[in-house]
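Removed from the display is one protein chain of the complex; every other protein chain stays in position.
Presenting subunit A:
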Amino acid sequence: MRFLLKRLSFYAVAFLVAATFNFMIPRLLPGNPADIMLANSGGMIAPEARDALMATFGFIDAPLHEQYFAYLGSIFTWDFGLSIKFYPMPVADVLTQALPWTLFLTGAALLIAFSTGTLLGILAAWRRGQLTDVIASPTALALQSVPAVVVALCGLYFLSVRNRVFPTSYAYDPKLDPAFSWEFAASVAYHGFLPVVTLSVVLVGGYLITMRNNMIGQLGEDYLAMAEAKGLSDARVRYAYAARNALLPSVTALALSFGALFGGSLITEVVFNYPGVGNLLYLGIVGRDFPLIQGQLLIMTLAMLLANLAVDLAYVFLDPRLKRA
């Protein structure tokens, strides 16, 4: 319990730091978003709207600390102002629409990559120097250094353009209406296949290498020799004994990989024109939609912190020593 409280207060402070950072970026850099937007709008926004625009960014006519508290307040009311690109939709609504797609994409990819990578890592370590290891480990190593852009573009070219196996964009057939039907689910799976595979391919190498290295660290331990001496089956020693203990550092590595997961999902969404929050951030940046960008960054930070918290919970579950403390 104390462990979790400690982590919770850490995340609270981390969130505050991120929010502050978020608040500072537009204020520290040359120019201000409203003027840039006015210049870019080419007369679409009336100059009279400038004050209102400034207010949406918290550039209210007040001392800096009051602006800061007004901005922090907007986090709790979930009121990020109106989007400019999707005017007159509120930023909160735009984000809510995109969020499920990103959760689907990242969740599925994480599940596939982590389970495949971990399992192969266990096998590669167990049969070190044999076929599984000789093939899987260098492949994982190579995959680890392949950027998401490359995987996504290659997938798009070979499987969507050259051979029209998969669609090139959208999360489902635009002719269908979202509904709980087999047809819709099939369309979602069909459109999501390449993005999910892309993201999994990008992530799987790291998990494999981490698990293999952790597993090798366990191999010489006495308790494994003891388990084998008791006559337990090979699989039981491998999974219930060695892998269970090797999993702990792997779970820590999982938390560290969320940055890559989010970044990778952003790129994948852009390349496949997938309607998630990453694509939205990209559209917001290209269209200089500052309210959207600011709201977006807060949501992404919050998601990162929640994901880290989930890993902490898993850690407590996997390591009974923490429960006792």
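Here is the rule we go by: a residue touches a chain if its C-beta (ideal position, glycine included) is under 8 Å from a C-beta of that chain, and two chains touch if they have at least 3 such contacts; residues count from 1.
Here is the rule we go by: contacts and distances are computed from a predicted model.
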Missing subunit (named according to UniProt) among the choices "Thiamine biosynthesis protein ThiF", "Serine/threonine-protein kinase RsbT", "Dipeptide transport system permease protein DppC" or "ABC transporter ATP-binding protein": "Dipeptide transport system permease protein DppC"
Candidates A:74, A:118 or A:137 - the one touching the absent chain: A:137
Subunit A, residues in touch with the chain not shown (by the definition above): 10-11, 13-14, 17-18, 21, 25-26, 29, 128-129, 133-134, 137, 141-142, 144-150, 153-154, 156-157, 161-162, 213, 216-217, 220, 256, 258-259, 262-263, 266-267, 270, 278, 281-282, 285-286, 288, 293, 296-297, 300-301, 303-305, 308
